[in-house]
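Here the complex is missing one protein chain, while the rest keep their positions.
Order of writing sets the chain letters: A and B. Residues in each chain are counted from 1.
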Amino acid sequence: MGNNIIVSGSPHVQTEQTTKSMMYHVVIALMPALLLSFYVFGLGAIIVSIVSIVFCIGFEYLIQKFILKVPTTISDGSALLTGVLLALNLPAGFPVWMIIIGALVAIGVAKLSFGGLGNNIFNPALVARVFLLISFPVQMTKWPEAFADRMKLADATTGATPLGFLKEALRGEGTDIRELMKSLPDYTDMLIGFIGGSIGEISAVLLLLGGMYLIWKKVITWHIPMSVLLSVAAFSGIMWLVDPSQYADPLFHLITGGLMLGAFYMATDLVTSPMSPKGQILFGIGIGLLTMLIRYFGAYPEGVSFAILIMNAFVPLIDRFLKVKKFGV
Amino acid sequence: MTDAILYTVGSLSGLGLVSAFVLFVVASKFKVYENPKIGQVEEMLPNSNCGGCGLPGCRPFAEALVEREDISDLFCPVGGNDVMKSISTFLGKDVAEKDPMVAVLRCNGTCEARPKVNSYDGAKSCKISAMTFAGDTGCDFGCDGHGDCVAVCDFDALYMDPVTHLPVVITDNCTACNACVLECPKNLFELRPKKKKDLKIYVACMNEDKAGIARKACSHACIACNKCVDVCPKDAITIENNVAYIHADLCTLCRKCAPVCPTNAIIETGFPPKKEKTEVAPAKVSTIEELKLN
Partner (left out) sequence: MTMLKTFPKGGLHVPDNKLSEKEAIQSINLPKTVQIPIAQHIGAPAKIIVERNDKVKTGQVIAKSSGFISANIHSPVTGTVTKIDTFLDSSGYKNPMVSIRVEEDNWIEEVDLSTEVNSEITVSKEEILQKIQNAGIVGLGGATFPSHIKLMVPEHAKAPEILLINGVECEPYLTADHRLMLEKPDEIIIGVQILMKALGVSRAAIGIENNKKDAIKILSERVKNIKGIEIVPLKVKYPQGGEKQLIKAIIKKEVPAGKLPLEVGAVVYNVGTTFAVYEAVQKNKPLIERVVTVTGKSLVKPSNFWVRIGTPIEHLLQAVGGVPENTGKIINGGPMMGKALKDYSVPVTKGTSGILLIPKEKSNRRPMQPCVRCAKCVDVCPMGLEPFLLMALSDKKLVERSKDDNILSCIECGSCSYICPSSRPLLDYIRLGKADVNKFLKSQKDGK
């Protein structure tokens, strides 16, 4: 009986791009950088990545099934992405039990306790990173040297990151940064990624390529990455022009540390970024300025994670006041 | 050391005292006079803030009760006659007395009785479905089954039956606040008198189509055959727009109408199941001769 014709409200077509496909595009965009870090750091990086991904997905499944008793959402790709991003924020060879705690904080505290996908205020991977940094500062700042002991699971030879090295060295009186920079890897190495650092911090060029891929695939827009990078370049450019002996040049600041990772993958996190282009540009400028403030005057050598988390807190306010202009109003 | 403690305690206490004083002065100077009775009446109300009284909440209702001279048109369906009586005594004003009511769903188009002819794929809300079309069955007037009524009920008096896909009213919880009546886009809910043991008789159909179309769409549809009208001793049933309606103020619950309905469109609730009359075989009477023989 009946023709079983389907009825619904318009529109009757939808775009092919889904939330799941957007998450997987981000994972794909991160692959080159991840694979390079496997090459540079060896087993240490591979173990960290696998543990992070497995436990992020695992905790989401367990918490949703047994504690929250809601249908599980691990197939939407967001837990996988959080796992990858968390891994990229950790140094290779990071102790496994600490990674597990990080995954629990990222998924359980920063994401599910706020209500799951779409409801979190703070970027889950960054919350976990900052939590781990404050709880386990020693292990979080033990970066294996590039190409050293790649087959060892732990206890690789460690060294400082370029930013860390500069921060420490500049504490002394009368040092000239240009002298210090001579003992750092050259710019090509820093661009490609043959340097020390967290798994996701090393290769500026591969992260940039991945970011371009995401913009091309319309997963993110140019507003946030552009405003983060430009404000970092502007601020550091001004400081460098004022006193080149104390402040490194803008290019250095752009390609070292977690800036590329933060600008293209963490700040652009859909859930925790503003909803209007004007808001997004302000958000990006805020991140850029805070990052540089922390890098120059703060206790930590790297400020991207803190900057993004602080700006995440301002997003509801930004959304309230910086709205798109309505037609005819 | 003791100096530090003394200074700390002293300055904090001083600050506390000054703040308390400032607060006291401001509170007294800017105090808004409010009739204390409003607060007391509000305490007597059920505080469910359902809007059933027609006012936006229990506080405005309390204000209206205290401030208006004539409160005979105000009634709290959740609190009912008991609450209204105690308010009446407290304020010394007359209140209306109303019979308790209960919500009733005037549709019995279960999945079995009313087969689907289309498949609805829009947002799962009755109001949205009603804006898109008349419904995914042959009956344009029946329940869409998405549960807007269940969502709007503040008193947990509605739930969606998973088999029939119709909402069920839990009479004990229903306070006749009218929320479901207003929410249903097909106007299927009605408030009828709540009697002891939940005795109710009502026509569970709102289908205004002609008999042929209505019956084809749903096997429980009212086909306006007039059988119930004919049999009702109190003339409590009228037919309008091809559908029968039992007027609660005239109905005496005599139960004559429900059995004659050819489609079982009239629903009775709360009555004990009718005893089936069994044929009693006449006792075998022995003849006197047979008795003498035994």
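Here, a residue touches a chain if its C-beta (ideal position, glycine included) is under 8 Å from a C-beta of that chain, and two chains touch if they have at least 3 such contacts.
Everything numeric here is computed off the predicted structure, so don't read it as measured data.
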Omitted-chain contact residue, chosen from A:60, A:76 or A:201: A:76
Selected residue (touches chain absent from view) among A:134, A:151, A:242 or A:329: A:329
Which of B:43, B:121 or B:156 contacts the chain that the document leaves out: B:121
Residues from chain A at the interface with the omitted partner, ascending: 3, 5-15, 17-19, 21-22, 76, 116-119, 221, 270-276, 323-329
Residues belonging to chain B that touch the chain removed from view: 117-118, 121-123, 125, 127-128, 131-134, 140, 209
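Quick note on the criterion: only the chains that are shown with their structure count from here on.
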Chain B to chain A touching residues, read off their complex: 115-123, 128, 131-133, 136, 138
Interfacial residue positions of chain A with respect to chain B in the complex: 1-9
